[in-house]
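Complex shown without one protein chain; remaining protein chains in place.
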Amino acid sequence: MSNFSHSLSKDDIERFSRQLILKGIGTTGQEKIRDSAVLIVGAGGLGCPVVMYLAASGVGRLGIIDHDVVALNNLHRQIMHDENRIGLLKTESLKESINRINSAVVVEIYSFLLSEANALEIFPNYDIIVDCSDNVATRYLINDASILTNKPLVSGSALGWEGQLTVYHCGEKCPCYRCIFPIPPKPEFVTNCSDNGVLGPIVGVVGSLQALEILKLIVQGTSSFAGKLWLFDGYAGETRTISLRPRRSDCPVCGQSPTIKNLENYARFCGSGPTDKPLNL
Amino acid sequence: MSNFSHSLSKDDIERFSRQLILKGIGTTGQEKIRDSAVLIVGAGGLGCPVVMYLAASGVGRLGIIDHDVVALNNLHRQIMHDENRIGLLKTESLKESINRINSAVVVEIYSFLLSEANALEIFPNYDIIVDCSDNVATRYLINDASILTNKPLVSGSALGWEGQLTVYHCGEKCPCYRCIFPIPPKPEFVTNCSDNGVLGPIVGVVGSLQALEILKLIVQGTSSFAGKLWLFDGYAGETRTISLRPRRSDCPVCGQSPTIKNLENYARFCGSGPTDKPLNL
Amino acid sequence: MKVKLYFSGGSEILFGNIKEHKVILENSSTQWTIKDLLSWISNNLLKDSDRSELLIVNENVRPGILVLVNDVDWEILGGLDAEINDGDVVSFISTLHGG
Partner (left out) sequence: MKVKLYFSGGSEILFGNIKEHKVILENSSTQWTIKDLLSWISNNLLKDSDRSELLIVNENVRPGILVLVNDVDWEILGGLDAEINDGDVVSFISTLHGG
């Protein structure tokens, strides 16, 4: 197939013209973007920019999982929801925002809690998994489900003035979440955005960077942050990238002889479930 | 005044509760945010996240300058516009998006080109100036007008897979754009987003970081990027911060004996104006 | 020898919210390791803290904290046996879970 042969519509060529011409994209890259399907877990602070930049760039199908409804105290950071949608499901709200900017995107919403009972039915339908969740149990669940279904996992997190980003299970040597953190922290040591707050621009930076790595995974098949952790301290204005250990051959889920072959009870494993009220320190 | 005395409404306390509790903000910081006014030049790729994160975080008054209308080929990166607003002024479009998420923000729109004829009437009405523009002449104009009106300037830029961010004219030793680039580049060496493209998540990262530094300027009076340039190579996944020269005592606009005491003709100075079609390399 | 300690992601609250600490470790005839450093932190920086288990549990870092020596994951460098030398930066990063 020649470079000039492609299946993009005239409208798509016009709409994506400023993105098509970039190094490493082209019409072939734009076709890959159009033909890809990305699953985002969490429609909050990180989910908003991730979903919008993916929809805007032309990702063909987006799945969004969230059980929660929009609240007034979300609006300082969750910029794709709005005052009129308070009380509406976040999934429905994001779907509406996506449709506005790119009506060609197929949006599949899952307006319930991701759990060990449903994850393995949903994950196989997508190419890339994105962790925009807000609690430890869900992060272990997403990790294990990504590995059991063999999908790369683009993980972002934020708290206060800080953010972190990495890509798990992406290439032979790339570790997973359990390779780095085999044992969950005790619930009393975990703080979350509801208790400790987070600033909107922090999730904006991290979520935008997640969207970027997702696009690179789609068009190039690789990410700059596989096996690397990007640390962002917004208060100090410092960014740094650190090298993570390679995949552990004895990892219980991604190692050579995995002991985890089905999803577990993550609330029990972590001592706290996704909807539990965090304990105070 | 005690720490517990403040002028925030009950609604504001609820809305901003996850931001109020952060180190360095508190009710005093939130009052400063509410009482501040920020001027954004450019309602495009950078302007979208800057404006939304500022509005969401409660900045009381936002000014937006842009003469352009929304086009289909903006939508891959300008996430606060949408398909139904194609042909609408970008200023009007952003105002609508701001009103949706925070109806308390006073939005002042200037739907014309920023020029040497109008800048000094507009700039004095704001505390902080934000450069989200897309051409060299406008960048020199914004720089000079910021200095003549003595406002800190939060400058972002992007092209292709790359982004840059710095804060000019912010403290005794902080340089301005002219301290770094006293002579404009020849028009034939300048590339822009229309010709060379830019990726949505790149402006997402840079614009979000601009919003963060603006909030730090508001609550702390300082920015981590005064006199520092943040370089972002999204293709390589590399970020670095470099130290810029201090303010030049012989700078024609911010030096000890400035020769520029009024705005110039920037199209002539740069050999190309804000609406000129760029020359091909 | 001089070593810089860096705490982030929440573990800095044990140290008055100060993230960077320059410390001087006495030169010893044996090689300093992370294990030695944890014991030194317990005895010097955390001795009056009733929340030291936010960082150290059973002479190891608590689950959820990643240790870096000069921006490299300590696991690559030997975990508790990872060596520390003059001028090194040792970071204790709490993983974040919010979104």
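A, B and C are the chain letters, set down in written order, and residue numbers restart from 1 in every chain.
Methods note: a contact is a pair of C-beta atoms (placed from the backbone, for glycine too) under 8 Å apart; a residue touches a chain by one contact, two chains touch by 3 or more.
Fair warning: this is a prediction, and the values are worked out from it, not measured in the lab.
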| For the chain omitted from this view, which of the shown chains does it touch? | B
| remark: Answer key for B:Asn73, B:Ser93, B:Ser133 or B:Ser208 versus the chain not shown reads B:Ser133
| field | Residue of B:Glu31, B:Glu108, B:Asp233 or B:Glu264 touching the missing chain in the full complex | value | B:Asp233
| field | Per the touch definition above, residue among B:Gly29, B:Gly42 or B:Gly237 touching the missing chain | value | B:Gly42
| query | For chain B, which residues lie in contact with the unshown chain of the complex? | reply | 42, 44-47, 131-136, 139, 156-160, 162-164, 180-186, 189-193, 196, 198, 203, 229, 231, 233, 236, 240-246, 281
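What we mean here is this: only the chains that are shown with their structure count from here on.
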| note | The distance between the C-alpha centres of chain A and chain C, rounded to whole Å, is 30
| said: Averaging over Cα atoms per chain, report the distance between chain B and chain C in Å. | reply: 39
| field | Multi-chain contact residues (two or more partners), chain C | value | none
| Residue numbers in chain B touching 2 or more other chains? | 23
